[in-house]
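Just below is one structure, and these are the notes that go with it.
Apart from one protein chain that is not included, each protein chain of the complex appears where it belongs.
Letters A, B and C name the chains as they come in the text, with residue numbers starting at 1 for each one.
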Amino acid sequence: MDTKIPVGILGATGIVGQRFVQMLEHHPWFEVAWLAASDRSEGRPYAEAARWKLKTAIPKQVAEMRVAPASPEGAPKVIFAALDASIAAEMEPRFAEAGCAVITNSSALRMQRDVPLVIPEVNHDHVKLLECQAWRKKSGGFVVTNPNCSAIGLVIAVAPLQHAFGLDTVMVVTMQAVSGAGYPGVASLDILGNVIPYISKEEEKMEEETRKLLGQLNGSGIVMASFGMSAQCNRVAVEDGHTESVSVKLKKKAKPEEIIATWNEFRSLPQEMKLPSAPEQPVQYMTPSDRPQPRFDVEAGNGMTTTVGRLRPCGVLDWKFTVLSHNTIRGAAGAALLNAELLKVQGYLG
Amino acid sequence: MDTKIPVGILGATGIVGQRFVQMLEHHPWFEVAWLAASDRSEGRPYAEAARWKLKTAIPKQVAEMRVAPASPEGAPKVIFAALDASIAAEMEPRFAEAGCAVITNSSALRMQRDVPLVIPEVNHDHVKLLECQAWRKKSGGFVVTNPNCSAIGLVIAVAPLQHAFGLDTVMVVTMQAVSGAGYPGVASLDILGNVIPYISKEEEKMEEETRKLLGQLNGSGIVMASFGMSAQCNRVAVEDGHTESVSVKLKKKAKPEEIIATWNEFRSLPQEMKLPSAPEQPVQYMTPSDRPQPRFDVEAGNGMTTTVGRLRPCGVLDWKFTVLSHNTIRGAAGAALLNAELLKVQGYLG
Amino acid sequence: MDTKIPVGILGATGIVGQRFVQMLEHHPWFEVAWLAASDRSEGRPYAEAARWKLKTAIPKQVAEMRVAPASPEGAPKVIFAALDASIAAEMEPRFAEAGCAVITNSSALRMQRDVPLVIPEVNHDHVKLLECQAWRKKSGGFVVTNPNCSAIGLVIAVAPLQHAFGLDTVMVVTMQAVSGAGYPGVASLDILGNVIPYISKEEEKMEEETRKLLGQLNGSGIVMASFGMSAQCNRVAVEDGHTESVSVKLKKKAKPEEIIATWNEFRSLPQEMKLPSAPEQPVQYMTPSDRPQPRFDVEAGNGMTTTVGRLRPCGVLDWKFTVLSHNTIRGAAGAALLNAELLKVQGYLG
Partner (left out) sequence: MDTKIPVGILGATGIVGQRFVQMLEHHPWFEVAWLAASDRSEGRPYAEAARWKLKTAIPKQVAEMRVAPASPEGAPKVIFAALDASIAAEMEPRFAEAGCAVITNSSALRMQRDVPLVIPEVNHDHVKLLECQAWRKKSGGFVVTNPNCSAIGLVIAVAPLQHAFGLDTVMVVTMQAVSGAGYPGVASLDILGNVIPYISKEEEKMEEETRKLLGQLNGSGIVMASFGMSAQCNRVAVEDGHTESVSVKLKKKAKPEEIIATWNEFRSLPQEMKLPSAPEQPVQYMTPSDRPQPRFDVEAGNGMTTTVGRLRPCGVLDWKFTVLSHNTIRGAAGAALLNAELLKVQGYLG
């Protein structure tokens, strides 16, 4: 590929927008050509408009780019979106209508009937749903979404089990990092030395998104997966990385070594196609008895690998285990980027 | 009562030993007359031997007391014990054999057939089990235990539900404070900005102790409660207060307002007898959607009230909710102290 | 005193406003009769308008009080103010003009020539400056201020040294708690596992307020103290309590035991008059080599005592030591409240 595809970022100054900028810096297929954010930022150089919160430096080329108005005029045809849900609900359709491929991390349209909610390793076939979108028919534009940061780690961990053994029931309790709330997000007075047992709408998202992701494409819609599901979501004083205590009931008997092998050997289309952001190993099982931990494991596979550990029998369901996933990489910017790479190889990005 | 009962503290220099000293400072019935710890501390003034980690000052009278050898000779007849399990296993029988009432927070003997494991609000009748102890028959001494710091909050929260509606299944995921591991306990490098999804033997303790506590006294033993039970235990960067995400299945239908009323109205023997350390309300339901939280609620009822919140339907079992309990007060020193008060009014302390 | 003086709180919903509400709950002289905050809160019950962040419950009587418009009409004659500086600059004069005694924690008017900046233990005579205020002459109203939360601990610690030995030079580096920035204040992503070596305008405030506080009243103004002064301010991940590393040069030779005695024996008007919020001991020297620490010492004297420790020779100036002061009690609401008590006994509150 000689020329990179120019892409735009909607909501470029937020925490997830910053991750898009960071992850696109050396991307072999895409390059940032356009940045938009709120009116307040418009016209200012990105380095000044964004309160940069990542540990690597702002890419030089992007630092001096001016923040454009958040409107499809003048925007590239491929748009990564990281807007608040309320704004996304209005903005994303406008860009799709104008012919843009909108690859979004926002929750606004995730559960809409004709909008694919996709994890490339899990349900890449759901992408086809975008053909049902009116925008697609009219202008060629479309919207593809990735799941919530707390749902994605869980789904990547249970999808191979569903495939190998069948899923009957999933229960999960999360301990979520503060970066999941964006910036400024969680006040330090609220979380230092504390646990907050509530994240607005998070449990609903986890439960319904998991069923859509693990559901079956059926013509113009998704038949939601029907297993029992329950989520409880907590916020803890961790910077990056959502840790989840999971219990599952499987349809078939499984030995622990079979389950662990199922995880470690799990590969899918992104690995086969060697998509640039695909982790070599989507799921990695950690053998030490006290892992995974955010401090050590959140960067596994450049933040794209979901780590799992502590598989043991559950006294109520069949098995329990711990899942860890990077919430702003695998759970946000990296998720959308991998979706874009999938769309590219499937021929949807022109 | 004119004269206070002299009591001793075994393991007086540790975190739980310090809590005993603190909670006994103004106790109307008991006064600290003897302190023992490891050989290293023997003979030194308590203020020097203990690395005091509580926010109130060391009580003057105790500060200057010399640490005695950990042996029944010269010890009072009522002993509060806060020893490591391995030492307790050897030491507690020695004191009981010598005629002491050993009221212990250690896990060593909790599951022993003839040793009562007691929460006064939940199973005060189990105390009778001590009559079966060989020590009791021989010297009058005995051992009474309280549960693990993670089990006690859970059991206090589900006991009224068991009584009112019947318990079919209990699942719990904990987020436990660092003080639960004693001092120095958890290294700061291990927990700053981290979650550790493992606490040695904690899940086993929670599961078996819960069944013993909610079991039925039957002559010389306890018939363990038979509901389904599963626990997952995590360590978080909180100083005091174990937060637990719980799901339960009940035997009878219950409306949410009935469950909440059951909690708020729950009273038991300690409240009726007005035991000095008994909280007015053993369980308090918090109505705000994001409570209980360690920062705000851990001191409820002077650390003796279990707070509960976020009652909502569970997609797999019937109900889910959050429980918070102070791990070194209700979960350790306060638990033993309330047991001692119960034993006193039942006539077991002479 | 049979009837309490009704007082109002301007900025009642913020962190310092909440401390006013908390500290006034059982006050023997004052009672909260009126609460005002931003337009957004107006007309709502206080419990709903304030996001209560303190560990004690909202006082019942205040919880249901409606938030009034922030205007002198209908307000009591004694006003505690905890507004942002920019709003205070406009609002406090309005209340003073209308005849109110405005006792404020805001920085807006602290350095104004005719406005007393007062710590009752240090410079209670500066109160007389209010007689020079035009408001006072016109309507009887006036404004009295207390210092910045980082200046007050330092000044309380060095004032007795100034008196006993003379002050030549003061250098201070602070490690300040997040509650000093209000709520939501410091974002958790900014401070978890971090130090921020900058607090806007804080160093300037410390330097100039210290000189005014330790200056001499001279007719209608204050002759600023002339010693050398330098402050560096840092934010750390502590909830409450500003820790300060101080070096001083004294005019007279002093032995360490003399300095310690000077601190421990320091008493002033508030102690002599037994003002209700005055700590028994304004300065307390901690002998252990690693104290004071926020965890253990911030609540000393109900948060009104400044703790000092680690006195040792300085290789450049004469002495170095550590100071700790509660930033929202002694450094804000408690400071203003003690000022109000001083004004009351001096006859300024009618």
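In the analysis below, a residue touches a chain if its C-beta (ideal position, glycine included) is under 8 Å from a C-beta of that chain, and two chains touch if they have at least 3 such contacts.
Because the structure is predicted, anything quoted here is derived from the model rather than measured.
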*Touch with the omitted chain, as defined above, among C:Val122, C:Ala157 or C:Met171*: C:Met171
_Listed residues B:Gly17, B:Gly141 or B:Gly193, member touching the removed chain_ = B:Gly193
*asked:* Of the residues C:Glu92, C:Glu121, C:Glu209 or C:Glu239, I need the one that contacts the missing chain.
replied: C:Glu239
*What residue numbers in chain C mark contact with the hidden partner chain?*
169-171, 173, 175, 190, 193-198, 207, 228-232, 234, 236-239, 243, 245, 247, 289-295, 309-310, 314-317, 320, 322
*Residues of chain B in contact with the chain that isn't shown?*
15, 53, 178-179, 183-193, 237-239
*Which chain A residues would touch the chain omitted from the figure, given the whole complex?*
55, 192-193, 295-296, 299
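The definition used in the following text is that only the chains that are shown with their structure count from here on.
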_As a quick test, compute the distance in whole Å between the mean CA positions of chain A and chain B._
42
*For chain B paired with chain C, centre-to-centre distance based on mean C-alpha positions, whole Å*: 41
*Set of chain A residues in contact with two or more other chains*: 190, 193, 237-239
